[in-house]
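Shown here: the complex without one of its protein chains, the others still in place.
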Amino acid sequence: MVADIATVIATQQVNIISMREYVDTVDNRFFVRIEIAGCDDPLPIEQQLKIILPEDAEINVNPSPNIKIVVLVTKEYHCLGDILIRNHFKTLGASVECVIGNHQTLQDVCTRFDVPFHFISHEEKTKEQFEAALIEVIANYQADYLVLAKFMRILSPAFVEKFTYSIVNIHHSFLPAFVGANPYRQAYERGVKLIGATAHFVTNDLDEGPIIAQQIIPVNHSFSAPDMVRAGKEIETAVLAKALQSVFEERVLIYKNKTIIFE
Amino acid sequence: MVADIATVIATQQVNIISMREYVDTVDNRFFVRIEIAGCDDPLPIEQQLKIILPEDAEINVNPSPNIKIVVLVTKEYHCLGDILIRNHFKTLGASVECVIGNHQTLQDVCTRFDVPFHFISHEEKTKEQFEAALIEVIANYQADYLVLAKFMRILSPAFVEKFTYSIVNIHHSFLPAFVGANPYRQAYERGVKLIGATAHFVTNDLDEGPIIAQQIIPVNHSFSAPDMVRAGKEIETAVLAKALQSVFEERVLIYKNKTIIFE
Amino acid sequence: MVADIATVIATQQVNIISMREYVDTVDNRFFVRIEIAGCDDPLPIEQQLKIILPEDAEINVNPSPNIKIVVLVTKEYHCLGDILIRNHFKTLGASVECVIGNHQTLQDVCTRFDVPFHFISHEEKTKEQFEAALIEVIANYQADYLVLAKFMRILSPAFVEKFTYSIVNIHHSFLPAFVGANPYRQAYERGVKLIGATAHFVTNDLDEGPIIAQQIIPVNHSFSAPDMVRAGKEIETAVLAKALQSVFEERVLIYKNKTIIFE
Partner (left out) sequence: MVADIATVIATQQVNIISMREYVDTVDNRFFVRIEIAGCDDPLPIEQQLKIILPEDAEINVNPSPNIKIVVLVTKEYHCLGDILIRNHFKTLGASVECVIGNHQTLQDVCTRFDVPFHFISHEEKTKEQFEAALIEVIANYQADYLVLAKFMRILSPAFVEKFTYSIVNIHHSFLPAFVGANPYRQAYERGVKLIGATAHFVTNDLDEGPIIAQQIIPVNHSFSAPDMVRAGKEIETAVLAKALQSVFEERVLIYKNKTIIFE
């Protein structure tokens, strides 16, 4: 199959920049990511691949991406700040179309970067109403991804379904440890020696979507729960940044609730 | 209180090598570890401390330690091998009095290092009988600690109670993620990007005792469950070695199911 | 001595938050950092300490700090961006009084955060003239520290002397490997498997001042020199942030061209 695919691409007079394969030997499935340069029109490649590959093969031919995102936040600034700085200097790999906050705390920093901010309070709204308001705003921007940058509301299955594998969340623990609320409090109580952060796609199982990136830092007995929160913010920022880079460079495939990441 | 303690020690004409404190501000408890040199008889220090400290203070004055351990194993060699090498070259910080295995797999390597090996099968025995047999052997050695170096049997509350905070276990996951059996299989299914190992004291709650040391290594989608097992063995060995060093150098205090480690 | 110091503090009716000692056994010197709360006037403590301590003891009693900094930059935004975000949200531990750039590239981002930016070109100026211009601007702000956040000019001994141990630099390599220019190019040529960053105080020996913090990330053969630069920026930002935190919380002592950091 590698031979066939490579032959198709070779006949199109383009250069292969990189090619990475992975074989899931359990399910006997083959994954490949090929990065090519000098291709004005990817359509012929896609058509040829459809002919030579099995019918159930999933083919994605993506022209040079111009990814648009909407960021959802609550009050914490650290992940958003990092995203805004990268966005401003055009190294994020995507364009922040707008930020939506269920508090107004982060409006000012968005305004400073000329990024539209929409305040949608969750108060005095049912979850349905709140999410309808979110969807109404999001609809105005043709976003490829929603990024939950410390957005502290749990989204409903109905909402998540609208954005399958398009919502990236940063969870403030080394999943699957400390699922749910107050993970640093849980970590403190348990006396762990490492704390972590996990970036993952959001699915309908809370904190159970495909993991994109994880990282840890050492802590010790002298860390209070607030100390852990502070230390954790540093890796939350770093892990989300790394995950977004992988996603926006289209290095991430999803299969059976896991990610295959071609770095 | 620091002033009082330091004064007591100063009057005894000994040298303070190191002094580390920790204040648990939640419970308002004070912990201090003082390492002294040039002290032939610690008794006067202990007596003086009892006088000046509150009645409920816990005082441990340990003369230069000569720690004895018994190691329990099943079939996996990596942790035991590391312990035997360090023991042989006298850098373990403790002396391995004997090894007990519920399989005979590791008898040969012990014999090569002149370390007594006792084979106690768990087969055709109730847990009670099995543990009685263990205790009978252990009783012959005045062990300060039992080290579970990949010992794959769960010990009963009755057994654990006999050795409170004297049993060190290596768990093949980053606790509290993946408690219980087959953590690498669980990690593989979940698609984590890091796997870990945890050394902890054994209490009656499975995998819930005070954590001494933890470490992780990165993995990716290409790791099968057996690959994770193999990678995990490297950090299991490293984490257990580090934890034992802290314990044998008497740097570890236990308080409220957590460890305070004065490194 | 610990006893004496602790007694002095105890008599002043203040609370000791934390106390950390270090004994340099080579030089037989004793270092201690004590953090206290509830002290309105530190003068009596300082006076008492002077009485009880040896004449050559160095005593620093710092009231709650209100640290002011000036940041020097060239064109790269990553370290400055991180500092500006933390400064804006008041978690930097210091206040950015102004930013000075020898290029105008980063003026805009400073303006967005209402931080004064001074453009001082090094072109058509001797080093002496350039540094005189820097000093003139700096003099307007009573800065406790200068932070070189990817400032790509080497400062003269005369300049450095004016700010002894008050200039923090981020060097884009794991010192002492790859001293000087183009460390990533050097790292690429050498085929290293890790790249690093070092935050250090600036002295008159290029890249030889006391090291405050260091960190590394793994790289492999597929990293081009530009890839290493990109990856390196992430840890440059993180290492500088960590070093500044230690410095601004006054946890860093300097002795014999090394730092003692009481974390």
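A, B and C are the chain letters, set down in written order, and residue numbers restart from 1 in every chain.
Criterion: a residue touches a chain if its C-beta (ideal position, glycine included) is under 8 Å from a C-beta of that chain, and two chains touch if they have at least 3 such contacts.
Just so we're clear, the structure is a prediction, and the values are computed from it rather than from any experiment.
K.L.:
Taking the complete complex into account, tell me which visible chains touch the one left out.
P.N.:
Every shown chain touched by the left-out chain: A, B, C.
K.L.:
In the complete assembly, which of C:Gly101, C:Gly196 or C:Gly232 touches the absent chain?
P.N.:
Hidden-chain contact among the options goes to C:Gly196.
K.L.:
Among C:Phe113, C:Phe178 or C:Phe248, single out the residue that touches the unshown chain.
P.N.:
Among C:Phe113, C:Phe178 or C:Phe248, only C:Phe178 touches the chain that is not shown.
K.L.:
For the chain left off this view, which of B:Arg33, B:Lys68, B:His88 or B:His103 is in contact with it?
P.N.:
In the full complex, the listed residue that touches the missing chain is B:His88.
K.L.:
Hey, which chain C residues sit against the chain that's not shown?
P.N.:
The list for chain C reads 22, 25-26, 174-178, 190-194, 196, 210-216, 220-222, 224, 257-261, 263.
K.L.:
Take the complete complex as the reference. Which residues in chain A touch the chain that isn't displayed?
P.N.:
Answer for chain A: residues 2-4, 6-7, 10, 16-21, 23 touch the chain left out.
K.L.:
For review purposes, identify every residue of chain B that touches the missing chain, sorted by number.
P.N.:
Residues touching the hidden chain, for chain B, are 77-78, 81-82, 84-85, 88-89, 109, 112-113, 234, 238, 241.
Basically, only the chains that are shown with their structure count from here on.
K.L.:
Taking the mean of the C-alpha atoms as each chain's centre, how many Å separate chain B from chain C?
P.N.:
About 39 Å, centre to centre.
K.L.:
For chain A, which residues are shared contacts with two or more other chains?
P.N.:
Not one residue in chain A touches at least two other chains.
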